[in-house]
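Every protein chain but one is kept in place in this view of the complex.
The chains carry the letters A and B, assigned in the order they are written, with residues numbered from 1 in each.
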Amino acid sequence: MREITYLEAVREAMTQEMERDPRVFMIGEDIGEYGGAFQVSYGMLEKFGPERILDTPITELTLTGAATGAALIGMRPIAEIMFMDFTTLASEQLVNQAAKLRFMFGGQSTVPLVLRTPAGSGTGAAEHHSQSFENWFVHVPGLKVVMPTTPYDVKGLLVSSIRDDNPVVFIEHKLLYKTKGDVPEELYEIPLGKADVKREGKDLTIVATAIMVQRSLQAAEELAKEGLDIEVVDPRTLRPLDTETIVNSVKKTGKVLIVHEAVKTGGFGGELAGVIAESEAFGYLEAPIIRLAGREVPIPYNRNLEQKSVPQVEDIIEKARELATLKV
Amino acid sequence: MALTKEKAENYLLQMYQIRAFEEQAEKSYMAGKIHGTMHLSIGQEASAVGSISTLEPTDYIIGHHRGHGLTIAKGADLNLMMAEFYGKENGYCRGRGGSMHIADVAGGNLGANGVVGGGIPLAVGVGIALKMQAENRVLLAFFGDGAASTGAFHESMILAVLFQVPVVFICENNQYAMSFAANDWTTSKKIAAHGEIYGMAESCSTDGNDLLEVQSAVEAAVKRAREGGGPSLIVNDTYRWRGHSKSDRNRYRTNEEIEEWKKKDPIVKFRKHVVSKKILTEKEVEKIKEQGYADIEAARIFAEASPEPAIETLEEGVYAP
Partner (left out) sequence: MAIEMIMPKVDMDQETGTVVEWLKSDGQSVEEGEVILVIETDKIAIDVESPGSGILNGISAIPGDVVPIGTVIAFILAEGEELPDQPAKAVEPAQADPPPQVSDPVPATQDVSATPVARKMAQSQGVDLSTIKGSGSGGKITKADVEAALGSAMPLSPGDILASPAARRIARVKDINLGLVKGTGPGGRIQGFDVEAYIPSKSQVGLPALSSPPIGDSIPLIGMRKKIAERLTESYQSIPHIQFTSRVDMSNFIKARNDYNELALKRGDEKISVTAMLVKMVGMILADHRMLNSSIIDDKIMVHPDINIGVAVALEEGLIVPVVKNADQKGISQIAVESSDLVNRARQEKLTNADVKGGTFTITNLGPFGVEQFNAIINPPEAGILAIGATTSEVVATPDGAIAVRPIMRFTLSADHRIVDGAVAARFIADLKTTLENPVLMNY
């Protein structure tokens, strides 16, 4: 199998699906000749032409609405919002329209829309280009929310998202774009709503999202040297959530550390903690459910401050060790 | 297009059905039978029927929250529409949408919308899809003077022109957003001028209470769209007799103004026209009026007898399987 980057895997998923299904098209800012802000759609204008790669001026609200309207009468658009920070502008169409049209019309219609957006910090882009708002959209019935972490996962999940008849918010962490991994050349699907145990272990469960999966795996390797055996669970889809895999893991280890980049207060970790506490896993907990997440600040510019604003590998090691050895 | 007797009968019947529906809606509401609120379009019948009469059955409309007239003009089943208004299970939207969100997707009605300006970006997308699907269909996208001030409207004009979508954007200027007078910031002519500013081939404003004038302007725009000439913006200058919603106390306008506009009743205007042109007799017109009201009465009986949605079905229809 060949190794490609996460970014190339995203491009491949879209390209192959667009070749297979003429209803799929892209709409977004600077996705045409520019190739996309992160070069995800590089080369796609040449391949599919301006009829299917719709480059727009700065119009987040209406490009999202347009994608929704097109989906409403049978197309399968992929809308791109250049930075997740700007989904604030798209929210009216995403939350009030795309998420609700099917239900509001009593099931008369479907909205098979994918809204892709790069998220996350670490590039020095600071307050307006570094945020992670996945929990806002997890909160909306009618939306699905996917947050893949590996090149293999991102291709399979994007294919499934395009083929899903519901609006999917597809979140790509910027720092993952350059990561590499084995990816099959052919088209394949990874089902939405299925978590992945990225590392098996018995002393502690870490449930992590996006780049925190990578950092947790690194932390687990380090802690293995101390004789601690850490299990890392990657939900991959946040809504609908694969509670069964997570619950089984917590039942096995009795301790769970939740790690995500987004700000802790009101973050997805709270939802996860609630799900775990309400489940059968509660009776197996040996310690409190701990969340390690972003600090209560907008992302600052200074590099050190930026690093310290979100969990790093050392932070995960420290918290995981503390929890695995029952210091809390 | 020529006004045949058959067409005149259809248009008149539809306008009377709209008028009767709105009046019945009001009665049912005041009798405590309707949950929530509603937005009546009494006085705007010509804008709806005049515009939509230009469409083929396979064309689409998308609307706003004052959309009962649009829905009837697009040929809705009055029973199913009334049942939805009453929130019943066999309404168009299974009682989930209500007055503000009635849709008949199979019938080409892509729905009313609860957000002012919510449907305009959707209209751009529908236009993009219609172009891609290349089946020669067009979309009429209705919105009000209230939406003409939103970012959504302006962004949509830009993208509509950029992608040359087969959409006729129709602004029903009924002189007030909710209570904010359109004339305090614009006029029908000025709104229409945006079409040109944003690069549309044609745009214009009409006397929205003159069915034939509206029809003529929209017809031309529809033809242009279908032939690949891109989007148009038409502003129908009209008036709503009732307040914005049921809770409106009409503090922002005078009774004199309302009475002035009532004299321009679009149904009366069209009636006078078809009778004077001897297309229909007074007696025939009266019979059509009775028919319209009878249709609505039947719909009311149907709706009131229809079942409530079962609580167990609450979470159905959120996701497509």
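Keep in mind that, in the parts below, a contact is a pair of C-beta atoms (placed from the backbone, for glycine too) under 8 Å apart; a residue touches a chain by one contact, two chains touch by 3 or more.
Everything quoted here is computed from the prediction, not taken from an experiment.
One chain is not depicted; across the entire complex it touches A.
Of A:E33, A:E286 or A:E314, it is A:E286 that touches the chain left out of the display.
By the touch definition given at the top, subunit A reaches the unshown chain through residues 254, 282-287, 326-328.
Everything below uses one rule, namely that only the chains that are shown with their structure count from here on.
With centres set at the average Cα position, the gap from subunit A to subunit B is 41 Å.
Subunit A makes touch with subunit B in their complex at residues 25, 27, 51, 54, 56-57, 59, 61-75, 77, 92-93, 96-97, 101-110, 112, 141-142, 144, 164-166. By the touch criterion given at the top, residues 60, 62, 91-97, 101, 103-106, 110-111, 113-115, 118, 120-130, 132-133, 151-152, 155-156, 158-159, 162-163, 316-321 of subunit B touch subunit A in their complex.
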